[in-house]
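Removed: one protein chain of the complex. Kept in place: all other protein chains.
Let's turn to chain A:
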Amino acid sequence: MMSQLIKSREAILLAAILGLLALIASRFPAYVEPGNLVNVFNDTSTLIILAMGQMCVILTRCIDLSVAANVALTGMVVATLNTLMPGLPVVAILVIALVLGACLGAVNGLLVWKLQIPAIVVTLGTMTIFRGIVFLISDGKWINAHEMSAGFKDFPRMEIAGLPMLSWIAILVVVCFVVVINRTPLGRSFFAVGGNPNAAVYTGIDVGRTQFLAFTISGMMAGLTGYLWVSRFAVAYVDIAGGFELEVVAACVIGGISIAGGVGSVAGTLLGALFLGVIKNALPVINISPFWQLAISGSAIIVAVAFNAQSSRTKGRVILKSAEQTA
């Protein structure tokens, strides 16, 4: 039991993050002060939220490359709404963002479900389409801080018990996903569809419908992030979150979600996102040019996936033994 816990991917990842923090703290103790760690978590919140949605999609053997474009589109729509109707309460904006994001995700899901187009093709297409629509809506113009209402901008910064609202939302999202993934039939069906689609059909699970729901959830999270992103940075423009979809996929892969579907956990995804967040925020502190960040996160992805493949390989050999043990 203990050795299993130590060998688990989550434990190794957690150790890697703590080791990384210790390494940074040995030279820059200010980095691990609670106040700064809160900042790091807050900065990683958007990545965490998006990674949770992406996790569902990857679990079902699909991939959603349109999330960043979805963020930009929902962000632009709610920002435009805010400039037109400054009186609109934040709750209404949140609902609009969630619904719009879910609708965009559902478009991906429907194409995958009803027309059986491979997910990577669908989301590659919708990615460019969503981004283009942002341009059409905004006419290429920026929506700047002074055009947004105070309530719109202040919401993610509101502090409750020392933690900004943005962080609380990320925590809330993680809790929701823990429940959905581990405690609901839908969560089980994600694993079933990804693990063995044929067997899933025989157990009465509609594979396409499950994938559709995964895409809708991913889109919903992207919609939520769209509002949070725009209000946090107090600016909306076409290229918001450009290329962020790959960072989201990277967080999932580092967190041990198998790109072949069916394998992964909420904790792993959370740790994968935090791992990237810690590195990203540490670079300026330890005086490394931010230009290094891309190469470092790329190396992290390669190392993580090589490591995952290695551990799953040994697992494959002893599969019968471990099955007997658990039985």
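Assume contacts are C-beta pairs under 8 Å (C-beta built on N, C-alpha and C of every residue); 3 or more make two chains touch, one makes a residue touch a chain; residues count from 1.
Quick note on the criterion: contacts and distances are computed from a predicted model.
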| item | value |
| --- | --- |
| "Spore germination protein", "ATP synthase subunit a", "Amidohydrolase-related domain-containing protein" or "Autoinducer 2 import system permease protein LsrD" - which is the UniProt name of the missing chain | "Autoinducer 2 import system permease protein LsrD" |
| Which residue of A:L136, A:V179, A:A199 or A:I286 touches the chain not shown here | A:L136 |
| Per the touch definition above, residue among A:I181, A:V253 or A:L270 touching the missing chain | A:V253 |
| Omitted-chain contact residue, chosen from A:L47, A:I93 or A:V238 | A:V238 |
| Option from A:S26, A:Q116, A:N198 or A:N287 whose C-beta touches the chain left out | A:Q116 |
| Touch list for chain A against the chain that is not drawn | 63, 111, 115-118, 120-122, 124-129, 131-133, 135-136, 140, 238, 243, 246, 249-250, 253, 259-260, 289, 291-302, 305-306, 309, 313 |
